[in-house]
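Missing here is one protein chain; the remaining ones are kept as they sit in the complex.
Letters A and B name the chains as they come in the text, with residue numbers starting at 1 for each one.
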Amino acid sequence: ADVPATQLSFVGSWSGLSLHKNFEKPFWGETLTKDSNGAVETQVTTFDQMGLAGAEVYRLLSRGVFTIGATVADYSIEDAPEIEGLDMPMIAPGVPDAKKLVEAYRPVLNEAFGKRFNAEILAIVPYPSQIVFCNAPISGLSDLKGKKVRASGRTTAEFLNALGAEGITLAFSEVPAALQRKVVDCAVTGSLSGYSSGWHEVSTHLLPMPLGGWDYVVTAANKDKWAEIDPLAQAFVTRELATKFEAPVWDAAMGETVEGIACLTGKGNCGRGTAGKMTLVAVTDADRALARGILTDIILPGWAARVDPAVVTAWNETAGAASGLTAVAK
Amino acid sequence: MLGAALVVLLVLLLLSVPIAATLVALGLFIDQSFSFFPLYKAMGEVFWSTSNSFLLIAVPLFVLLGEILVRAGIAGRTYAALDKWLSWMPGGLLHANIGTATLFSATSGSSVATAATVGAVAMPQAKALGYDNRLFAGAIAAGGTLGIMIPPSINLIVYGFLTETSIPRLFLAGLIPGLLLAALFMATAAGACMWKPSLGGPRRPAGWGDRLRVLPDLLPVLGLFAVIVGSIYAGWATPTEAAALGVVAALGLSIANRSFNLRMLKAAVEASIKTTAMIMLIIISAYFLNFVLAGAGVTRNLQALIDGLGFGPYGMLACIVLMYVILGFFIETLSLMVITIPIVAPVITALGFDPIWFGVLLILMVEMALITPPVGLNLYVVQGVGGGVSLNQVMVGALPFVGAMLVMALLLVLFPGIALFLPTAMAG
């Protein structure tokens, strides 16, 4: 059946990052309109172009300021602690683990979005994994002890504290200079965004562990506005999102992490310019065990104490089962 | 739609509606007339998230720092010392005005604060020594604009904030252009007074003995510069944090100067919170307008318009400069930056220009906007400090310096190294 004429406004994530440039913008700006033979008309902008910091997106969505919005879910933890259950340091070391966890936890999160933001989740995609750049020699995770690490987010800060490192808050744009002058020793970001921001020029060692998690971007729609849309159009948009947005982004997350590491270290293929010469630190079993221990002993119990017991139960049945972990309030 | 928006903006401004209320009213107008969505509902969010941004705390701190320096008598002594060093040139005290402004620019992040600081100590001299009001006041207004070019600079922080550009590198990039512009200002003043001596006042030659004797009076300001900028490059503090160090250092100077007391502190606090509230309300309102412009698609239309012009890089650059000159007549500077940067910066980067270099060029345009009528904050400030000068006289007196700024813009485009030399050298 033909898709009925529909108008959508979409507010996307960081305009300068590849998720928006390579996926959100083409999908919302072109693909939907083309595949519906012009029936779906869209208006696309991003929260940073609107002068927002990112944490306001779902709150504005809840008030119907726009139909569909996407932002880094971690930014909204202050309004919905359930989001923390999606993304914790080192909970999903690889893309397949992450995908499994997200699929399992999505219904729980969707309910939370409904309750807190009057919103319905349409898609969950990752940024490339958030790994560690240091301007100091390290040989593993435990060497972060005593180092000053720039990181954002509460659970990452807790994780660093447990390691004996000092979590430092800094604006993203201040990081390269801070690394160079050793205001901080280490900082966490995606491998490719680190490369494109020139972090390899101001740091020496790269630890490819997702210490900052995956920084998921959740796309959600205002429930009332979504309900006003014809069911046929709803089904069309949902189907397109799953096949032409979510799937390719997940595939790229893997590729980008690998390519980013190649560009930063000069080992492997870098098609984006001159590769850096960073030392790639091998991740050992001891590192993984250390991280797992902090996660189960400190992060998860702390989170379980912060959220509703019903959410903890739901988490254990879904995300917990998918990652082999159990959260118990301390 | 753009035309209607521009008309509403101009009408409200000319009706003397306060700038912040004008920007918000324009936002509400665009929302009601052109937006499919109730964008006004975002006002609370936008106001809160802009109000509690850590980067912007540099605004009250730099203003406070300047207020303390004036009230501690440090500004006055610096001016007197520079008088001995610079006033032998044609134009006399005009050069002390520009020199003092340059020196205070190195401690202040705000052009308005710089102009207010220098104006407070210099303006009384104009009448006392028989100088022509116009060029005298114009030199202070123009010299004051250097406050945002020479580091530290609130506007460069805002630029770095909006474009995700390194703020310390921006600061390095502003230093040489700032000093060069100061030299151009002095040349302009000297040139004007050689052509028509009545525009200035008596030259004030001083002996080397005098000059050496007053040299220590320059130390407080230089020390302050060392604390603020030094702490940034030593890796101790971020540019925002350095403003707090500057306040502590200024307090220390006022105590050393024996001018510290509770009454002086109260007056400094009152003045700086007044200025802060005024500036912040304009910044916040501009953010809301920017949100509406993006949400209603104006930003996108404008960007498409710019992209569609199809000029080459330098043709585009000329258009953008022209746009800033024109908008700069009417729009307050921080709002000008907040409104235009999200539109212009991506275009500029796509054309292959360096974002750090463009930051400096943009600051130059913003400096110009500060001294062009009808909306020119520095003109108001200089008129406001008193000394019996009318707004009209300040405007006329500032005009020659607008010419100097245009020359500077040309130099920046022809020799990008003026801005990029230091950041490149220091990074290497």
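We take it that contacts are C-beta pairs under 8 Å (C-beta built on N, C-alpha and C of every residue); 3 or more make two chains touch, one makes a residue touch a chain.
The working rule: contacts and distances are computed from a predicted model.
Participant: Which choice in "TRAP transporter small permease protein", "Cytochrome ubiquinol oxidase subunit I", "FAD-dependent oxidoreductase" or "Lysyl-tRNA synthetase" gives the name that UniProt lists for the one chain left out?
Facilitator: "TRAP transporter small permease protein"
Participant: Looking at the whole complex, which of B:237, B:253, B:286 or B:385 touches the chain that is not displayed?
Facilitator: Of these options, the touching residue for the absent chain is B:237.
Participant: Of B:280, B:319, B:406 or B:426, which residue touches the hidden chain?
Facilitator: Touches the omitted chain: B:280.
Participant: Residue by residue, what part of subunit A touches the chain that was omitted?
Facilitator: 55, 59, 62-63, 74-75, 77-80, 116, 146, 148, 153-154, 157-158, 166-169, 183
Participant: Take the complete complex as the reference. Which residues in subunit B touch the chain that isn't displayed?
Facilitator: 12-22, 24-25, 28, 40-45, 47-48, 51-54, 56-57, 59-61, 64, 231, 236-237, 240-241, 244-245, 247-248, 265-266, 269-270, 272-278, 280-282, 284, 332, 373-375, 377, 380, 383-384, 391
Note that in this section only the chains that are shown with their structure count from here on.
Participant: Measure off the straight-line distance from the CA centroid of subunit A to the CA centroid of subunit B, and report it in whole Å.
Facilitator: That pair's centroid distance is 38 Å.
Participant: Within the complex, which stretch of subunit A touches subunit B?
Facilitator: Within the complex, subunit A touches subunit B at residues 7, 9, 11, 15-16, 43, 45, 48-53, 55-56, 59-60, 63-67, 170-174, 176-178, 180-183, 197, 201.
Participant: Which subunit B residues qualify as touching subunit A in the complex?
Facilitator: Subunit B residues touching subunit A: 36-39, 41-42, 45-46, 49-50, 53, 55, 160-161, 163-169, 233-236, 238-239, 287, 290-291, 294-295, 297, 299-300, 338, 342, 346, 427.
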